[in-house]
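Complex shown without one protein chain; remaining protein chains in place.
== subunit A ==
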Amino acid sequence: MSSQARGRRAFRFILPALLCMLFVHVIPIFWGAYIAFIDLDIYTITRWMQAPFVGLRNFFTVFSPTTDVGVRYLRSIWNVVYFGLVTIPAGYLIGLLVALLLNRKFFGRTLVRGLILLPYITPDSVAYNVWRFIFQARIGIVNKYLLALGLIKEPIIWLVGDRAIYAVMIASVWKGWPFACLVLLAGLQSIPQELYEAAKIDGASSFGLFRFVTFPMLRPVSATLLLLSAIWNFHAFNQFYILLGADPGKAHVPSTFILQEAFTNFHFGQGAAMSVFLTVVVLLMTVVILRVRRRGEEW
């Protein structure tokens, strides 16, 4: 079979998947880039070809620290970065510690491993609604125990204002660490036992075993895990939308803010401009991760 014929045969099999990708991913990405350059609102949406071309104006507006939209968008970007800087290391560290615990053999290990997966497989809508209940000021258990321990005198309003982002962080770490744990546990179990035995013969302490065997062997897995988490961090939406509502105020992240600007205030053009920026950031990070992975294969 010629290579052309082979290509055609594969094409026939992949065609339905290609069409889905075309309509849901490829066309919207390019179309979104176009919308970012026009002044599109609810009145012009069905006559979008006639919407006025405004060049880079949407981008200037959403990045300007002098417009209301600009201030809030810049804050939402900072929020998602801050959110990632806290939740990714926290999730990774908890995941690593628990993975090290679970890497030993003990009675009931399978059960424990199954139970810690619960947060990861519980639907976001369920998990974050429960956390919303937990964080309620007067009827929630967080304030109940903080008061009982004497750490606060008055119940804290968790889900509105400056503290909101921390409540979301706590709930997200709770939901996210099991995935890190799972990946790291798989990484731990692929380390050959001989390495540990050899290190023991050389007189390594248990900290030495971690420092010179476990840690370096987990490096490639950790690098991809952390990079992927950094990319997926920009997807953050569910936890903010569910815990804080459609308008998280000061705790907006880009996804919630763009949703509000586009579908509540009908600024589709500006919304698209904000989305394009996110797309570019994620694209750059993806290039980095592909580079790292290729290097990982050479190790």
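Worth a mention:
By definition in this document, a contact is a pair of C-beta atoms (placed from the backbone, for glycine too) under 8 Å apart; a residue touches a chain by one contact, two chains touch by 3 or more; residues count from 1.
To be clear about the criterion, contacts and distances are computed from a predicted model.
Of the names listed as "YfiR family protein", "Colicin I receptor", "PepSY domain-containing protein" or "Carbohydrate ABC transporter permease", the one that matches the UniProt record for the absent chain is "Carbohydrate ABC transporter permease". Only one residue from A:V54, A:L74 or A:L228 touches the chain missing from this view: A:L228.
Only one of the listed residues, A:F60, A:W78 or A:F263, touches the absent chain: A:F263.
In the full complex, subunit A makes contact with the omitted chain through residues 3, 6-7, 9-11, 13-14, 16-17, 20-21, 23-25, 27-29, 31-32, 35, 45-46, 48, 98, 101, 104, 106, 112, 114-119, 121-127, 129-134, 136-141, 143-144, 147, 155, 174, 178-179, 182-183, 186-187, 221, 224-225, 228, 231, 234-235, 237-238, 241-242, 254-255, 258-259, 262-263, 268, 271-272, 275-276, 278-279, 282-283, 285-286, 290, 293.
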